[in-house]
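Handing you this structure, nothing more for now.
Note that one protein chain of the assembly has been removed; the remaining protein chains are unaltered in position.
Lettered A and B in written order, each chain numbered from 1.
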Amino acid sequence: MRRAIRLISLWEALLVALLLGAVVLGSSLSPYFLNSNNLSNVLSDLSEKSLMILSMLLIIIVGEIDLSVASILGLSSVVLGDLWMHNAPLAVCIAAALAVGTLAGFINGLLVTALGLPSLVVTLGTLALYRGCAYIVLGQLAVSNFPDGFTTFGFGSIPGTLIPWPFVIFVVLAVIVILVLHGSWIGRQLYTIGNNQVAARFAGIRVARIKLILFTISGFISGLAGVIFTARFSSARADNALGFELDVITIVLLGGVSIFGGRGTLPGVIIALFVVGILRNAVALADFPTETQSIIVGGLLVLSVLGPNAIVRLQNWLTRKRVFATLITYVQRSRT
Amino acid sequence: MKAAFLRTCGLGVLLLSVLLLSACGSGGGGTTAATLNIAFLPKAVNNPYFDSAAAGAQKAAAELKGQFKQVGPSDAVASEQVPYIQTLTTQGVSAIVISADDANAVAPALKQAMAKGIKVVSYDSDTAPDARAIFINQASTEDIGRSEVDVLASQINNTGQIAILSATSTATNQNAWIGFMQDELKKFPNMSLVKIAYGNDDDQTSYNETQALVQAYPDLKGIISPTTVGIAAAARYLKTAGLSGKIALTGLGTPNSLRSYVKDGTIKGFELWDVGHLGYLAYYAAAALVQGKITGKQGETFTAGTLGTFTIGANGVVLLGPPTVFDANNIDQFNF
Partner (left out) sequence: MVTETMTTEQEGQRAPSAVIRVTRRVGQVRELGLLVVLLLIFVGVAVPEPRFVAVNNLRDILLSVAIIAIVVVGETLVVLTRNVDLSVSAIIGLVAFVSGDLFKQHPGISIAVVIAIGCAIGLGLGLLNGLLVSYGGVPAIVVTLGTLYIYRGLDYAIAGGKQINAFDVPDRFLNLASDTVLGIPLLIILAAVIAAIFALLLRYTRLGRQVYAIGSNPEAARLAGIQRNRLVLLTFVISGLLSGFAGILWAARFATVDANAATGLELLVVASVVVGGVSILGGSGTILGAMLGAILLATIQDALNILNISPFWLQAFYGAAILLAVMLDTLIMRRLQRSYLTRRL
């Protein structure tokens, strides 16, 4: 147990070092990196992903996964755009987008809890289903004539500072998640479920209901991210946020959350959020295409799970070696 | 456990504040004034059409002793152009020359660039007029649209069902041409337009869309594909399916990619313009803006190297010239 604790803080110390390294890399790759406008761009680019990691964190801690977050984002964006195209008031469009996201998350949760299907394949299926629904609704069209107020919310910053509006939402939600996850009995229940689902159920924790709620929340957050994305790009399209789930899952795993559930903290994930955001920004400023960024993010994803595994295996191997050596010495001593 | 956790929280907060403080402190990253640092941002980078334009632009850059680079997304998705615009803005280029995937989606980012003193020129596919100073149009929109229909009509004896294989549904140039095509069709009462399909400037999608068109409309007589990617894919499908000559195909394409199809009769004739000249002219226009020689108002003139003098028309539009028809007689004279 103590070794596990040491491993966790070792990991987060590594993350901080990685963050510093990313900043150094960024400033060496481009003279435009350490500049207030650019850092504002970094925060702005992370607008949606920062929200999605909050719900993904909770889902992975309880031992599940949600691959459909980007598709729910796209679907909500399309619903918003379609209603706007049919002259509904903006408030109605936004509310509908949020409702659709929540419903999509609820369906995910229902399939996983009520029918007991593995979340991996369910959310793989809904990844396709929800994205497909987005295409059915809007087809190839794009809706982009949104009012200036809406666009400024997504694209602009708090007047007087360079902090983008969506970042404020992230801060508020992050505080809530920290209080719930690390400071309340609900959080402890989540960790328990992730560590040993059967024991949790026997301890009286309503596992199925909690998972259902988490998937629904994830859908709502993805819907909210869809609204922000639409505002930020002033464009509702069926292919919005294609591939975002890679970044979201990578950030959460890189942040020290175990893919097997039961371990992980929010501060680690937030540091990882900035690591990925800064790396992507630095690479883009050096004129590398988006796909090169994907190599880096994909590599981080694999390493974030491979790393701890390798460390544990190394420790075991060393321990075995010691035990082996001790055994030999003991046998030799008992012979003489 | 708590100690390590608080430690990490503290480290994270410290780091974040350092980052933000450094951001609020430094400024800079403005535009470079006298040098010509012009960046081209096409609809997508893996497109030989835009590569040809870039070659022309590079020639202009060499003549003017300016800098040239081309960045862009790997598929023609509007929201993917926006991060590149933001990166170019941060890098403080002198001018952005863009072919827009969606006229409105890129407008907010372009306006932000213009607010920082960066000149914006659009080419090939226009943006919202208030998000750029000049639009370099390859040929009169009306000429292109009408002549496409006329060419196809002459190939199918003015009778039969036809379809259009376009690029993306939001591309400004495509929709403008299609508008004139539909108007020109009124002159041919025995021809009817049965479908507008979208190939997204993606080879695979265009190939599949052509197949779908042929399967859904067994009496199809002709296809117009005003996109270089689309016409090449459609020609390949028609040839593989043994339909060369049975369904007429015309549109806009590059001589190199369509040479074999013209020689074997799959395509009797198609149109384009000198794409290299398009890029060349766009670079000169951008340079003239940067150097303050023109501001984009109607009536202003500027010289574009070997192409001569050009006058800016209404709405900041500059015309390159009339389209060229390529057929078996002249196709060997061109190499792009």
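One rule holds in what follows: contacts are C-beta pairs under 8 Å (C-beta built on N, C-alpha and C of every residue); 3 or more make two chains touch, one makes a residue touch a chain.
Predicted, not measured: the structure shown is a model, and the values here were computed from it.
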Task: Touch criterion as defined above, residue of A:15, A:59, A:80 or A:133 at the omitted chain - done: A:133
Task: Of B:63, B:203 or B:300, the residue in touch with the unshown chain - done: B:203
- [ ] With the missing chain put back, which residues of chain A would touch it? List them for me.
- [x] 65, 111, 115-118, 120-122, 124-133, 135-136, 139, 238, 243, 246, 249-250, 253, 259, 289, 291-295, 297-299, 301-302, 305-306, 309-310, 313
Open item on the list: Considering the whole complex, not just the chains shown, which residues of chain B touch the missing one?
Closed with: 45-48, 51, 74-75, 202-204, 207-209, 211-212, 215-216, 218, 232-233, 236, 240, 257, 259-260
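Criterion: only the chains that are shown with their structure count from here on.
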Open item on the list: Could you work out how far the Cα centre of chain A sits from that of chain B, in whole Å?
Closed with: 35
- [ ] Would you mind writing out the residues of chain B in touch with chain A in their complex?
- [x] 1, 4-5, 7-9, 11-12, 15-16, 19-20, 22-29, 45, 69, 71, 73-74, 77-80, 82-84, 86-87, 89-92, 102, 104-105, 107-109, 112, 168-170, 198, 200
TODO: Could you pull out which chain A residues touch chain B in their complex?
DONE: 5, 8-9, 12-13, 16, 19-20, 23, 30, 32, 34-41, 45, 139-142, 144-145, 151, 155, 161-162, 182, 233-235, 237, 239-240, 242, 265, 267-268, 270-271, 274, 284-285, 287, 289-291
